[in-house]
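Please find one structure pasted underneath; my questions will follow.
Shown here is a partial selection of chains from the complex, left in place.
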Amino acid sequence: MSNVVPENTDAAVIMRDVDKWYDSYHALTAINLTVARGEKIVVCGPSGSGKSTLIRCINQLETIRSGTITVDGIELTNGGENVDKIRREVGMVFQQFNLFPHMTVLENCMLAPIKVRGVSKAEAEQTARRYLERVRIPEQADKYPAQLSGGQQQRVAIARALCMNPKIMLFDEPTSALDPEMVNEVLDTMIDLASEGMTMLVVTHEMGFARKVADRVIFMDKGEIVEMGEPESFFSNPQNERTKTFLGQIAH
Amino acid sequence: MFRSFGPNEALYIITAVQWTLLLSAIAFAGGAVGGMAIALARVSAIKTLRYAALSFIRVFQGTPLLMQLFLVYFGLSIMGVGINLWVAAAAALTLHASAYLGEIWRGCIEAVPAGQSEASYALGLKYGDRMRYVVLPQAAKISVAPTVGFLVQLIKATSLTSIIGFVELTRAGQIINNATFQPLTVFSLVAAVYFVLCWPLSMWARHLESRFAVATAR
Amino acid sequence: AAQSVEEIQQRGTVNVGLLVDFPPFGILDQSGNPDGYDADVARLLAEDLGVELNLVPVTGPNRIPYLLSNQVDILVASLGITPERDEQVDFSQPYAGIEIFVFGDANLEVTGPEGLSGQNIAVARASTQDTAITEIAPSDANIQRFDDDASAVQALLSGQTPLMGASNVVIAQINTMAPDRFDTKFSLRQQSQGIAVRPGSDELLGYINEFLGRVKADGQLNALHEEWVGGPLPEFVAETE
Amino acid sequence: MGYQFNFAPVFNNFDQLLYGALITVQLSFGAILIGLLIAVPCAAAKTAGPAPLRWLVSLYIEVIRNTPFLIQIFFIYFSLPALGIRFDPNTAALVALAVNVGAYATEIVRAGIESINRGQIEAGKALGLKGHQIFRYIIIKPALRTIYPALTSQFIYLMLNSSVVSAISATDLAAAGNNIQSTTFAAFEVYLVITAMYLVLSLGFSGLFSAIGRKAFSYPLAR
């Protein structure tokens, strides 16, 4: 696993001068970010500011044009074989859940461990049931996603990602497709997870969650990291004009 | 030498349906394999593969099956591959079906939401597992109706093998017609046999389509 | 590629192309197998070669391509011997013969080529009739070419064309089918039919010619002709050596 | 393997092929035009007509869609004369093609009509327009726009299918090829060239249709 490991050998994620383009659109500009192991980071910012793009670059759902990304000590080069290694260590939860509709909840959770990690069926099932328990829906194991509420589906998605025993979890607006009454059940699950020491990068506008859980809050605008700080100072005393305006809007 | 149209003649036509069915089955089986390859190539990440598949489709959807039959039949043997009628008919029909099924199935694969693939990537699934366990099963569900619809087209298309002399349903009709000179009776019977084969399939396809429309409407 | 007797005998089967929609020379029997005069001649030949016979149904327009593209070894497919065809294939001595006529609606007065003016005439594409009529017909005659003889007959019977180019054999059949509706207008030519092999297959052709000589001499061929066509071999066929 | 390609006979008779191609184009366009004239009223009848008419249209569609075109053309050319209906080969080909494409197009146009939002029809009613006016001024154009791609592929399929009409001695491109092939015996070369010509025709058709489509349906769509 030895790779070019720059300064902080122990960081979970290191992004250095990352630039991302969609054809002629400059989506991320000179991103520098180091995430320590066990750290919880909340990313916020206006729509289109590049939040999703940022976290999707980390497990290379998007390929970057320049810069380097190092995840768990492994440097990620575009399309290389390291991608597979890294994806095994990074779990991701999407806004739209993206559960596999033709598989039961249990099957959703067992697929990747069996096919990617090569664990036995019995072991995969055991792990899956354990994590379903942890997100508090063990009794839904044999249902299909369409039979669950949005909040339940998102918790399955979290369990599915956890079944791979990832070192880092990425969340892209995990609660914004949910009806208000289901937001909290998902946030609670995430708070549990945070308290157990998982490294987390979370795109969200749930500021209550950020205050409670985040070690750092990052504010993005127009593809740049505009401000970054501990939640206390970030919310009470933002430095940047755009941050102020934005926080003013979402406070309503 | 002239016969009148009787039960024997009718039976001759009706039994020829087995060749039509066999040809359809071969074409469908061949087309399924080829079509899957074409569909996968069309959605592949490799540019050359995509363009190759697209050219294949352009050619085989852009030229008459009749010409494809002639070309394969005379062409392959000219190239020294001694082939018989069966091989020629099967090859041409397979190419034809591959092009159409490939396009149909590509559409179905692309209809599977991109989030499904992204979730698979994020879980670390490789191309083969992603296709096999996530994308294709979902695409398959969408594809049933248009595939059954195409099967009807394929059954009818086998009638063209009569032009290179293959004795299936249509050709049997022609032969009986040549012996009895009762075209009205003969071609009505032939048409009726095709109808009996195809109509239930058409209805089934329509049923599946409407069921799917209802399923997606929610 | 040229074909040799030895090659055929080694293989143990001979592939013979024949028509199945050209009664009485080539037909399908009640159970759907090729039959007719041509089929019986082919059987006789295969027996003589001491090999299995594989009859391959071919269509009128595609007969020669079948042969040239090695689909069949030999054509016993009522192929009229013409100079143009002779350039493509090698013909044996005649094994059958027909006379071809312009034939049609009894009410129509046609005595020679000029009578075809302005008329629709059905022929089988690439048949001897096609060639002959194309040669003599005035420019305003409309020659309709069908894929086979039967379709042309069909066009005549269904009234789509008033005239067709047809052999004496076909004419006899049409007359039993629809007596007095049609009559023979004028003769186009006498036409000998030969067995065809690929060019350069001289040794095979020699064998076939020798075979035909024998079966003509011992009356076997004549018997088949009596059986299928209902008369002896025409003079111009029987004489030829 | 040792086969001598000889394209001379093909190119010596190229004028025949061009003439055949012209007939193919004429047949196709004629059939498309007549087919549309069949399809639009049939589709209207099937969506809004009285029951017996709907039933009749369904019968027409199902019979045509579930039998091969080759049989249809045999039927029209060889069988209809027994009922006193007689066409020359090219007309029979045109009739067969038009009847065939008419059935497919009816189904496509019907789907287009059904895709029109009910609100459009209600707006027409509320303005006092009569049923046929609503169909003519409000429904048909957006309906055709929706189904234009499907219609286009059906038309190209029809053009390719027209190669079958040589079986009744029509004088289209395939027939021209068959004629040359049967006198020159350069079967492979002839079919190769003809196939290429069909490919050019189908590419030309789709180019032409999309140009027509851009012109006819130039209004912007809601995002």
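A, B, C and D label the chains in the order they appear, each numbered from 1.
As a working rule, a contact is a pair of C-beta atoms (placed from the backbone, for glycine too) under 8 Å apart; a residue touches a chain by one contact, two chains touch by 3 or more.
Everything numeric here is computed off the predicted structure, so don't read it as measured data.
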Full-file chain stoichiometry, since only one instance of each kind is pictured: A x2, B x1, C x1, D x1
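In this text, only the chains that are shown with their structure count from here on.
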Chain whose Cα centroid lies at the greatest distance from that of subunit D: A
Top chain pair, ranked by how many C-beta pairs fall in contact: B-D
Interchain centroid distance [CA atoms averaged], subunit A/subunit B, Å: 46
Computed distance of Cα centres, subunit C from subunit A, in Å: 81
Length of the line joining the C-alpha centres of subunit A and subunit D, rounded to whole Å: 54
Interface hub residues of subunit D, defined as touching at least two other chains: 2, 78-79, 82, 167, 187-188
Junction residues of subunit A, two or more chains touched: none
Arrangement of touching chains [line / ring / star / complete / other]: other
Subunit B to subunit C touching residues, read off their complex: 1-2, 8, 12, 15-16, 74, 77-78, 82, 84-85, 163-165, 167, 172, 174-175, 177-179, 181, 183
Subunit B residues within the subunit D interface of the complex: 58-59, 61-68, 70-71, 74-75, 78-80, 152, 156-157, 159-160, 162-163, 170, 173-174, 177, 183-184, 187-188, 190-191, 194-195, 197-199, 202
Residues of subunit C that touch subunit B when the two form their complex: 20-21, 23-24, 27-28, 30, 32, 56-59, 62, 65, 69-71, 147-148, 150-151, 153-154, 157-158, 173, 176-177
